[in-house]
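Here it is: the structure, laid out below.
Of the protein chains in this complex, all but one are displayed in their positions.
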Amino acid sequence: MTHLGYVLGGYLLTAAVLGGYVLRLRSRSRALARVTAPAGGGAPVPADSPPPAGERTR
Amino acid sequence: MTTASRATRVLGWAALVTLALTAWLALIVSPPDVTQKDAVRLLYLHVPTAWLAMYVSFGVTTLASVLYLWRRTRSRFWDLAAGASAEVGVLFIGLTLAVGSIWGRSTWGVWWTWDARLTSTAVLFVLYLGYLAVRRVPSDPEVRSRRAAIVALAAFVDVPLVHFSVEWWRTLHQPASLLDERRLFDPQITGTMAFTLVLGVVAFTLLYAWLVIHRFRLARLEELADERQLADALAERRAEGAPTSAGESAGTEAGSARVDAPPVEAVGGPVAP
Partner (left out) sequence: MWRDAGLVAVKDLRVEARSRVATNQVLPFALVVLILFAFALDPDRGLLARASAGLFWVTVLFAAVLAIQRSFALEADDARDALRLSGLDEAGIFLGKAAAVAAQLLVLEAVLAVGVAVLYNVALRSAALLALVCVLATVGIAAAGIVYGVVAAGLRVRDTLLPLLVLPVLAPVLLAATRASEAALDGAVSEAWPWVRLLTVFATIYTVFGVVGFGPLLEEA
């Protein structure tokens, strides 16, 4: 591989790693945003939160 | 609720523009080095990420840890800031090592060399990986934050020791060929090259700030989510212990309301928080 090949590889790797990190931050914040969104009226009931264990087993 | 805001949008665009400009200058406009030819273009990635990680990122983590430990300034803010900065720092150091490795391979034919700076950087990388691991241990949040802050300081104290010991190790009584290795990472920089390098540092600083702000807000969201889950769980416990007629009391999940509540002993009475 020529020098330029290595150089481009390095730049692409950097871009990929940084981009991947940004995407991960974004997806995690979206998931959390749903969980922490304030509900209207009454108690906050986050639609996506799993029910505590054993709650519906009667 | 997202982690974006007008400030981060401005910052993000500024980072993107300067990064693009740096890449253009680095790859196209700036001249190849006399000895290394085009390989020197990796300098514009390697040096900014190294500086940002070592001086800015871990510096912020250390400072924030101190501020968290000091009673007068103690606040969740500093703990979350320390963690966010460390995570971005570890990311940047990983990139520093990877790019440094590629650089070494393209000029010297080896994927790794025990150059003083690369070696110190590798130790730093593992030191702060350990710090991040301590942050993830499940524990009472206050205790965990304090533990992490002290680990950050213990790691910081080690940095100059690592630096000096590795430096002496690689430069005392070494044959000349190894000293040439050091010149690999210290080429003569003038004119356009210097400008590109400075621009690169600016670009990565903006990127660092943007990433840390987002990571910090994400951590805040995570704490909020934990608090919310805890509050919900407590509310449920209280509702379970309430008398039958109040079976549909507010604050419970819709599906759990039952008119004929089970006998008290199954629930064990209201659980004190």
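Letters A and B name the chains as they come in the text, with residue numbers starting at 1 for each one.
We take it that contacts are C-beta pairs under 8 Å (C-beta built on N, C-alpha and C of every residue); 3 or more make two chains touch, one makes a residue touch a chain.
Just so it is clear, the structure is predicted and the values come from calculations on it, not from any experiment.
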Contacts of the hidden chain among displayed chains: B
Absent-chain contact - pick from B:Leu27, B:Leu69 or B:Val202: B:Leu69
Residue in contact with the excluded chain [from B:Val10, B:Leu161, B:Ala194 or B:Leu230]: B:Leu161
From B:Leu21, B:Leu63 or B:Leu153, residue that would touch the chain that is not displayed: B:Leu153
Touch with the omitted chain, as defined above, among B:Leu27, B:Val123 or B:Val202: B:Val123
Residue ranges of subunit B at the interface with the undisplayed chain: 69, 123, 126-127, 129-130, 133-134, 137, 139-140, 142-143, 146-147, 150-151, 153-155, 157-158, 161-162, 164-166, 168-169, 172-173
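The rule is short, and it goes like this: only the chains that are shown with their structure count from here on.
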Whole-Å gap separating subunit A and subunit B, where each centre is the average of the chain's CA atoms: 16
In the complex, subunit B residues that touch subunit A: 1-3, 23, 26-27, 36-39, 41-42, 45, 49, 91, 94-95, 98-99, 102-103, 105-107, 207, 211, 214-215, 217-218, 221-222, 224-225, 228-229, 231-233, 235-236, 250-256, 258, 262
Subunit B partner contacts - residues on subunit A that touch it in the complex: 1-4, 6-11, 13-14, 17-18, 21-22, 25, 28-30, 32-33, 35-37, 42-46, 49, 51-52, 55-56, 58
